[in-house]
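The structure appears right after this line, and notes come after that.
A single protein chain has been omitted from the complex, and every remaining protein chain is retained in its original position.
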Amino acid sequence: MNVASNPVTSADTGDQRILSYAEAIREAMALAMQADPTVIVMGEDIGVYGGAFQVTLDLIDRFGPDRVMDTPISELGGAGVAVGAALTGLKPIFEFQFSDFAMLAMEQIVNQAAKLRYMLGGEASVPVVFRMPSGSGTGAAAQHSQSIEAWFGHVPGLKVLQPATPEDAKGMLLAALADPDPVMIFEHKLLYKTRGHVPEGSYLTPIGKALVRRSGADLTIVAGSIMLHRALEAAERLAVDGIHAEVIDLRSIRPIDHDTILTSVRKTGKLLVVYEGVKAYGVGAEISAMVAESDAFDYLDAPILRLGAADAPVPYNPDLERASVPQVDTIEAAARRLARREV
Amino acid sequence: MNVASNPVTSADTGDQRILSYAEAIREAMALAMQADPTVIVMGEDIGVYGGAFQVTLDLIDRFGPDRVMDTPISELGGAGVAVGAALTGLKPIFEFQFSDFAMLAMEQIVNQAAKLRYMLGGEASVPVVFRMPSGSGTGAAAQHSQSIEAWFGHVPGLKVLQPATPEDAKGMLLAALADPDPVMIFEHKLLYKTRGHVPEGSYLTPIGKALVRRSGADLTIVAGSIMLHRALEAAERLAVDGIHAEVIDLRSIRPIDHDTILTSVRKTGKLLVVYEGVKAYGVGAEISAMVAESDAFDYLDAPILRLGAADAPVPYNPDLERASVPQVDTIEAAARRLARREV
Amino acid sequence: MADPTTDNRPFAIRHYAPAQLREALKRMYLIRRFEEGAEDSYTRGMIHGTMHLSIGQEGSAMASCMELTDADKITSNHRGHGHCIAKGADVGRMFAEFFGKETGYCHGRGGSMHIADVKTGNLGANGIVGGGLPIAVGAALAAKRLGKSDVTVCFFGDGANNEGAFHESLNIASVWKLPVIFVCENNGYGMSTSTARSTAVQHISQRAAAYAMPGVTVDGNDFSAVSEALHIAIARARAGEGPSLVENLTYRWRGHSKSDRNRYRTKDEIESWMAKDPIARFRADLIAHGILDDAAADAIAAEAVADVQKGIEFAKASAAPHLSEVTRYVYAEA
Partner (left out) sequence: MADPTTDNRPFAIRHYAPAQLREALKRMYLIRRFEEGAEDSYTRGMIHGTMHLSIGQEGSAMASCMELTDADKITSNHRGHGHCIAKGADVGRMFAEFFGKETGYCHGRGGSMHIADVKTGNLGANGIVGGGLPIAVGAALAAKRLGKSDVTVCFFGDGANNEGAFHESLNIASVWKLPVIFVCENNGYGMSTSTARSTAVQHISQRAAAYAMPGVTVDGNDFSAVSEALHIAIARARAGEGPSLVENLTYRWRGHSKSDRNRYRTKDEIESWMAKDPIARFRADLIAHGILDDAAADAIAAEAVADVQKGIEFAKASAAPHLSEVTRYVYAEA
């Protein structure tokens, strides 16, 4: 695979259309709503307010309040309404204002949406999309900064995605809408304003496919969402010292793209997994365990390293907050130790 | 460590006092309530009904309805009341009728109980105990059979335990009550009627300590709760063929006892983790990853195997249900392959 | 339909055609015999897990479904066999489900607690108390957005009325004026906990005012009273005027589930309610109003017995799912 073919950022030049991550998501919603009258958007303050992160800005003007519905502050009820509507002919895109608030709706997401097809023996389908603004770095402290995607990776019946670029943010949302099963998309709040090339029109980013964003032979770094960008920056720095990291954009937490990861690890013999959630029982645990139980185990030249969040709620103080999740420096240092087998 | 010192079952002889797992838990509650007037028990139908699994049977007669409180069917409210009471001087033991229903209370468990001490900078304490009847095997299908303990392993601020024996069931509950922080205890429904030696009086099973239940040099099996018993039975069968498995009772999901597990893996060079939750992103992922990133990595002679539940909700049909989680046969087969390095 | 101003007969007798009433009686017998058959099969070890029988509550289930077509939806709860049959399900496929067979409504994956029949509009029982409420509101939203006049009837128990899901669902349905009818089957207990101990108000219907919707309490064992309450609520929903809450007072004769020891209620109480059997009452009403005679009623009752017998045979003869298909139906097949 080729680095150039998988850019994460684009210059504002020529034929390349540059949008922000938030704009790309909005464009996906608008395209889907134009093409399919059963698509509706629901959530708290997604109408005139435009959503807490302005992602749904102007959709209400374009599609009206019958299709862009402000819900009361009722996450369990709202998500359940989306589930029921999906079960009976609509395709709701449900925005949790912050992914943290999905904790109020675990019942409907996990006991209902994820299981209904199975419990009904395949006789029903729940094509709902949950949008999950996620992550730390905004000074919003412990209840507004979590990265809980690993929980949903543990739930059969769900698909769980994590776009790192505007292009993927759009393509994944369209793919999620095309999917007959419930899909959760973890969007990183700090990425909403990041910009990049976004193709025109409708296209689907394949669900369950990771992507080699940078190739290298010395070690493999698997990272998704904002951690991809930090990992790429760390890889850039390492390259100066002749350490060549292969950086894989995880993209899909459920299902995981075993092949892309294992192929890389067989080549490099070293694996570092970087994720923003709490380290213990996080996304990286599954990636590590998946590799450790595979035939790629025999290619491993070093322990599998994980970098995740500190074992604490996200703190308010900005320096503590920064220290609590992986940053370019810590990724660089870990990768360096791993490359030199100092672990 | 010695096998004989860590028995999981006991004959009904002599000075050994034999209780069921449910009786042991009840005894712990009664002892705590006698010793400490601030201990209360709350939950749905835990009064005259005695709890869905009869664990709280007769407590209401002994301690009255002011201390053994039937809640309305309001998991979020009920759990939150327990949190608030714990914050202000009581020590509530809150029973979720099935651990599945805790999904309705994730907000109070994860956003409040687990984080309050931290968010308040150490100025508050939430000594609440959540009892979580858990697991499959009862024909109760997808919404009454889950094993979601891995989720809580991902949450700093919580402690998460999993007793496999009546002795531990009592000792862990007493330890949880003595702990100033929130503790969740995952009790397996199929274990409630299992019997074993239970010491008299009050004693604390240390939180965060795994236990070698059987020693062996050929491979390490880490398993908790009911899977411990299946693993021990598998080990028994393997021993007939000269394969000696060391079987570790995990006991504590958060914190994990790194030392006991790593010491064993350094000795055996092979690790199989067995758990009832869905395989992906489950408890075994963390154990595997923890070993793979440690110095024990260099002692590994084979991939780290995991046996967890099938990637499906728990099915109703009893044969499917059995097939969906690890059984003695599947554990035996996996251990055999691992011991022979056929993986 | 007769003129209600001059016709003094009960609503149901006036309002429904004799054939419909006879069919309703048939289905009420079918529910009773089905559940007795399930109980018996459970005792014989042909059903595993647990079950929540609605014996004694058949009037509420059947009368609530009188005016629903297959396009109308219901959501049901753990005590859902009656709703399923009332909505039109086949008892053979229900038994097959209870026996864990591939021919069952849920292909053996769901069992009693998830019994559903999507084709007749039953979106499913639910193992989670209150789980069906927001789903019902969602179904009503879909009907409204898709420009259909379908309604959704949402069944739940008195215990469920203390779940947050109840509150959020009724509020959303009211604010958005959705065509959903909330039917609370108040049988006096949520498991062992009486409504007096669990619920701050005496009647669940008193809570309707908190959602600015009509709320009414009726004798849930009085077929006519229930069908009339539903008739009004459904008409309101179809007219786009929004949701209603109907509370049917009834009683379950059996324990909460297979493991109940009935420590929380008296034998006297149970017997007093058994004397108010909704099936016997409906049958007597039909006979009194000349809809059928004793012999015809017996024939209907016998049909139900035969249907149940046939259903059990069908279920027994059906194949179980393949063990290799544990993960089938988790996701859509490609």
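In this document, chain identifiers A, B and C correspond to the written order of the chains, with residue numbering beginning at 1 in each.
Here is the rule we use: a residue touches a chain if its C-beta (ideal position, glycine included) is under 8 Å from a C-beta of that chain, and two chains touch if they have at least 3 such contacts.
All values reported here derive from a predicted model rather than from experimental measurement.
Peer 1: Give the labels of the shown chains that the missing chain contacts, considering the complete complex.
Peer 2: Even though it is not drawn, that chain still touches A, B, C.
Peer 1: Would you mind spotting which of B:119, B:191 or B:262 touches the chain that isn't drawn?
Peer 2: Residue touching the absent chain, from the options given: B:119.
Peer 1: Which of A:312, A:328 or A:343 touches the chain that is not shown?
Peer 2: A:312
Peer 1: Looking at C:42, C:98, C:156 or C:211, which makes contact with the chain not pictured?
Peer 2: From the options C:42, C:98, C:156 or C:211, the contact with the absent chain belongs to C:211.
Peer 1: Over the whole complex, note the residues of subunit C touching the chain we left out.
Peer 2: Looking at subunit C, the ones touching the missing chain are residues 162-168, 170-171, 174-175, 197-201, 206-207, 209-213.
Peer 1: Can you list, in ascending order, the subunit B residues touching the missing chain?
Peer 2: Residues in contact with the chain left out: 38, 40, 66-67, 69, 71-72, 74, 76-90, 92, 107-108, 111-112, 116-125, 156-157, 179-181.
Peer 1: So that we can see where the missing chain sits, which residues of subunit A does it touch?
Peer 2: For subunit A, the residues touching the absent chain are 44-45, 47-50, 52, 70, 72-77, 100-101, 104, 138-144, 310-313, 315-320, 323-324.
Please note the rule applied: only the chains that are shown with their structure count from here on.
Peer 1: Can you tell me which chain lies farthest from subunit C, using the average of the Cα atoms as each chain's centre?
Peer 2: So the chain farthest away from subunit C turns out to be A.
Peer 1: Report the inter-chain centroid distance for subunit A and subunit B in whole angstrom, where each centroid is the mean of the CA atoms.
Peer 2: 31
Peer 1: For subunit C, give me the residues that contact two or more of the other chains.
Peer 2: 106, 108-110, 114, 126-128, 131, 164, 327, 330
Peer 1: Counting only residues that touch at least 2 other chains, which ones in subunit B make the list?
Peer 2: Expected reply: 76, 100, 104, 141-143, 310-313, 315.
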